[in-house]
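Note that one protein chain of the assembly has been removed; the remaining protein chains are unaltered in position.
We just call them A, B and C in the order they show up, numbering each chain from 1.
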Amino acid sequence: MCMDVPVPQDYLLSTNELCFERDGRRLFEGINLRLKAGEMVLIEGPNGCGKTTLMRLLTTLLSPTSGALCYRGEPLEKVRYEYLADLLYIGHQSAVKLALSAEENLAWMAASEGIHDPKSVRAALRSMGLGAVYDLPCHQLSAGQVRRVALSRLVLTRAKLWFLDEPLTALDTEGIGLITGRLQGHLDSGGAIVLISHQDLAIGAVRNYDLTKRCA
Amino acid sequence: MARTPSFLAYVRRDVLLAYRRLGDTVAPLIFFTMVCTLVPLGLSPDPQRLSEIAPGIMWIMALLATLLSIERIFAFDFEDGSLEQLLIAPQLIALPVLAKIVAHWLVTGLPLTLLSPLLAMTLSLPTSAYPAMLLSLAIGSAYLSAVGAVGASLTVSLGRGGLLLPLLVVPLYMPIMIFGTATVFYAVDGLHWSGPLAAMGAMLCAALALCPLAAAAALRVTSA
Amino acid sequence: MVTEVKKWQWFYRLGSPRWFYEITGRWLPWLLCAASLLLASGLFWGLLVAPPDARQGNSFRIIYLHVPAAILALVGYYIMALAGAVGLIWRIKMSFMVMKSAAPIGAALTFIALFTGAVWGKPSWGTYWVWDARITSMLILLFLYLGVLALQRAFSSAEMAYRASAILALVGTINIPIIYKSVDWWHTLHQPATLKLTSASSIHIDMLQPLIVMICGFYVFYVVALCLFTRAEIIRREATSAWVRALVSNESSR
Partner (left out) sequence: MNIQFASFNEILAMGGHGLYVWVAVTVSVAVLAALLVVPWQSHTRALNQVRLRLERHAGGSAEEGVD
């Protein structure tokens, strides 16, 4: 089993006493996060208390100093590739190649998840309001549009677990509405979201996780 | 379950990206041509003296030209965040890294090799040595890309244009250059040049096996 | 799970900086005496008592510094890479500190080997720099050391610096045999085999004994220098920890 206390299977993500130290300075400790299907966790805390670091820990970009991370009750070491296959991470950087067109970028992001269907790629871009500019190289698009190209992955992805770090920055009200709708849809279809955002979102089942209590 | 893109898809994408940024890609080739023309100006245009040093000159200049472009293997991906996406893809990271090395060779090493006969002429290298030179540069530049990728992955988070990368990588380039130039020198002297070439082939195989692993480990460390 | 930890107990204890600091604190005075004794007697024996070489006369006495330094420079690189590997695999911060300390010592010893080799070259070959196979490989080894040193100081975060330079050190170890073999091959390609500068085994027994003493002296010296550098690194890294504060406060109150 993952930890001493038995964890029911339906916990998509659970951490046990996660703690992280960088160059002798302990950022946070004793993080016990539980995430079930259909739930969204909003990580809160002042700037610099390690919200993004926690997000990078959960997405295995960083390895914790101590503590364990479990996916569906199994320790990460055993189910690493299943976990990564079921995970979508959109960080501060949009991972969009400015030399390529919006369609080429999204087609590559979809291919990274095993989806090879040009029609659904174009449909996703259209649903994100990029129907007219899908073949323009991204360096001709505005920051908001580039962010929408990155976020149009949310339309295509099959991943259950979403990790979104400030997804709504550089988006206009229409964009925010689109994304909020998409998040709600994902929750309804049994997905789970870990979110960092300073804009409040009109979404139902939101659990706030205050990191300041855990900061060392 | 084809969760991740195939090896060829990675290579095709990187080559396409390099093609879209043609200025960056052609720069090492132009640099290679320019510095090769420095030699006759700097030393002497006398064909006899030039042909004596032509193999060494061409190899050293090919090495420096590759050094210019090594940083680019991971730098762009690190800056726009796609390196992060690569690190959390559900696959062995060494595979896409190998794909990046192959793409870099296709974009820099191979064109350098194809360009070299042109310059061999200006440096009055005997034509009998052309095949040896082409083969030695082809294999050698692949080794340079592979080992360079390890250096690039170690310094990816230190920002572009750092002088640290050449410092780490040039000592590791010396053995392949020794065998590379020897192959061409043997050919110029009319000896059998398959010996040093075989040594280069062996070193390339080792590099292609080990460098992606080392580079993947380094990426996981430095981009954290 | 518990027996697992018991078995590895000594291994984890070795990994705690405090334990290392205390142990080396006790052993350092003795090691320092042993090293200086060995080096002093070795030098005295080698420089003054050993018979001069038939061909090179007294200039061969530089061997008593050149050979030990060259050996330790090479062994030091492998020690550094091993410490880095242990740090990477078992995530022991202590072995990263040992690796970081081994780099400057190795670089200094390589410099000694190169300098003495060059000075030795003057009387026997008439020029300071000779592209002898051994000296050239030693020069490339110095470049490898400088690469590791530069990489260690390039990162802002200490953890990243440790792990990156550990990887570079490992890559370096794989390349060292390749470099040595290719330089030897390159040397024979361009020059018939001349006097190998450091053919230690073929020299006379009276000359060999001081050399053995010097090599042992250098080994002990290497351990002493490594402990000193590592202890400094421990205090820098563990400055905020309780045991360092306790150490400093009772030291200042004494």
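To be clear about the criterion, contacts are C-beta pairs under 8 Å (C-beta built on N, C-alpha and C of every residue); 3 or more make two chains touch, one makes a residue touch a chain.
As the structure is a prediction and not an experimental result, all values here were calculated from the model.
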Which shown chains does the chain we cannot see touch? C
In the whole complex, not just what's shown, which of C:Ser95, C:Thr116 or C:Gln152 touches the removed chain? C:Thr116
Given that one chain is not shown, which residue among C:Ala34, C:Leu47 or C:Cys216 touches it? C:Leu47
Using the document's contact rule, name the residues of chain C that touch the chain not shown here. 32, 39, 43, 47-52, 56-59, 61-62, 65-66, 69, 101, 104-105, 108, 111-112, 115-116, 119-120, 122-123, 221, 224-225, 228-229, 231-232, 235-236, 239, 244-245, 248-249, 251-252
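One rule holds for everything that comes next: only the chains that are shown with their structure count from here on.
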The chain whose C-alpha centroid lies farthest from that of chain C is chain A
Please work out the Cα centroid separation of chain A and chain C, and write it as a whole number of Å. 48
So what's the Cα centroid distance for chain A and chain B, whole Å? 37
Per the centroid of Cα atoms for each chain, what is the distance between chain B and chain C, given in Å? 33
Scan chain B for residues touching two or more other chains and write them down. 224
Under the stated contact criterion, what part of chain C meets chain B in this complex? 88, 140, 143-144, 146-147, 150-151, 154-155, 160, 163-164, 167-168, 170-172, 174-175, 178-179, 181-183, 185-186, 189
Hey, which residues of chain B end up touching chain C in the complex? 150, 154-155, 157-158, 162, 164, 167-168, 170-172, 174-175, 178-179, 182, 199, 203, 210, 214, 217-218, 221-222, 224
Going by the contact rule set out above, which residues of chain C touch chain A in the complex? 157-159, 237-238, 240-241
